[in-house]
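In what follows, a structure is listed as structure tokens, so that the remarks can point back to it.
What follows is part of the complex, with its chains left where they were.
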Amino acid sequence: MDLSDLLTDIVATMASAEDRGQVASYIPELAKVDAAQFGIAIATADGRVRTGGDADSGFSIQSISKVFALTLALGKVGDQLWDRVGREPSGNAFNSIVQLEQEQGIPRNPFINAGAIVVSDVNLGGHQPRVAIGEMLRFVRYLTGEDDIIINEDVATSETATGFRNMALANYMRAFGNVRHPVDLVLGSYFHQCAIEMSCRQLALAGRYLMLDGRHPDGGRVVSPSRARRINALMLTCGHYDASGDFAFRVGIPGKSGVGGGILAIVPGRASIAVWSPGLNASGNSQLGTQALEMLARRTGWSVFSPPEEGD
Amino acid sequence: MDLSDLLTDIVATMASAEDRGQVASYIPELAKVDAAQFGIAIATADGRVRTGGDADSGFSIQSISKVFALTLALGKVGDQLWDRVGREPSGNAFNSIVQLEQEQGIPRNPFINAGAIVVSDVNLGGHQPRVAIGEMLRFVRYLTGEDDIIINEDVATSETATGFRNMALANYMRAFGNVRHPVDLVLGSYFHQCAIEMSCRQLALAGRYLMLDGRHPDGGRVVSPSRARRINALMLTCGHYDASGDFAFRVGIPGKSGVGGGILAIVPGRASIAVWSPGLNASGNSQLGTQALEMLARRTGWSVFSPPEEGD
């Protein structure tokens, strides 16, 4: 099978999809995005990048940024992070503030909002938000090799003005001592990180270190092999909110979604994949993005749950 | 690395472990088991089986039977099963009856007790428990090629006499119409299935179809490749109760544990592994069994989250 032909098929299939989901409405800036768009990019281990559809259009990566933020935080404090954040799926249609109460302010994992806010608190350190934001931008530019990745200030401002629920989570964890810096600064950093704009092509490039057991394609080590595997494990068990089990069941590879409609998915040793379509399904994950990845996995045989030779 | 040497190392390391966990006490018959035991067996794709420690001692497979019961139920009703059971991690330190109430009698997944009871209800059909139990025994004998696998009637009786919590779950789901046969018959079948006794060697043999993308080593097809991958996915996301995320994080391969102290773990394309040690950790999974698998994964490089070539 030829990957380029497959991408052509996928783009054609998605173009004719009738139910494209609903664009996220709770962040006003995101609600303006045109739902008709769909993009896909695949960076393979051989160094090639194949794209289809709107693969060069920038979108708000939102929660996908949690993968990069986690990587940075582990670099700063190592496994001590796990004293403050768990590693279990949230597994509950009711969202995380219930569990924060039951579990004393310790979020279930770094990919739900509460956990990502703790990660932001770690990354902020004693600095101003602009320092932490600058570090994050430098990191994604290094991962992609592209210097024009920016933050959409309108989106960041939009989130700040309406992020009452995140303010509630942050204050709640501060009451338990699990957010340690002023809430305004932590959330300022968090909202800017979520507002990073990338294209599918850039996002697929950024995810290559998770495909390559922790190495940058230039040969440098981003994280240890063990840490790369663990980040992949967390993406598989926790990357799609309360639909993570279903994504593992249907697609079978680690992935992290964002409410901007993007999904980053990793086939260890083979591919770093980015898809994007703004409409979301009932679980808050990209409707067409999920379908595209399911189609891709079925056609390529890629799955972490199948014998390796099956997919070659 | 030589696998036989590695097993020798693992057995020696486990023999000197000081904290061996606590043997399950809520089923009186299980509480009698000697905590000093440890066994391991690995069936590899080349047809070999290597063992270490008490690999030929029989033990109560308990919840590991849920993997085989799920396989049978999918054979009977196919994907219609998913109308009655979810595919998400339970993700809650509070156990499942809370979620049954919030989610209208639909258990989160087939590997928590509530979900396995629904699976038993499916497998029972309109028959007597002995019919369903006979079918299950024939299935594990077929998978292993060994005819002496039996049910420990003392364990089954012991569970029946003390299984009030399972009776609560079953009645609760019956109130929602999600258990359709008389509760006594469904639980009779369920308790007998849990009381199957197997050795590590037998259990590793039984799991080979999940290593081989659904094929029996004799060439016959047990399940389709797609179904084998999906069962593996469920084991990874839901196989260790509320410590499933941690097991994926630390060990990185699909596994299903039982309160008898056994764990069945699958490395797709490479190995079907069984470990057993009766003492449990705080999450109810085998303390030494988990450590042994973590040591095995680290030393072999086996992980579904690493590039395939890494582990070869």
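Residue numbering begins at 1 within each chain, and the chains themselves are lettered A and B in the order written.
As a convention for this text, a residue touches a chain if its C-beta (ideal position, glycine included) is under 8 Å from a C-beta of that chain, and two chains touch if they have at least 3 such contacts.
It should be emphasised that the depicted structure is a prediction, and the values quoted were computed from it without experimental measurement.
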| remark: For the entire assembly in this structure file, with 2 copies shown, the number of copies is 4
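Following the convention adopted for this analysis, only the chains that are shown with their structure count from here on.
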| Using CA atom averages as chain centres, what separation in Å is found between chain A and chain B? | 32
| query | Can you list the chain A residues touching chain B in their complex? | reply | 45, 86-94, 99, 102-103, 108-109, 211-213, 225-226, 228-230, 232-234, 236-238, 242-246, 248-249, 252, 254, 268-270, 303-310
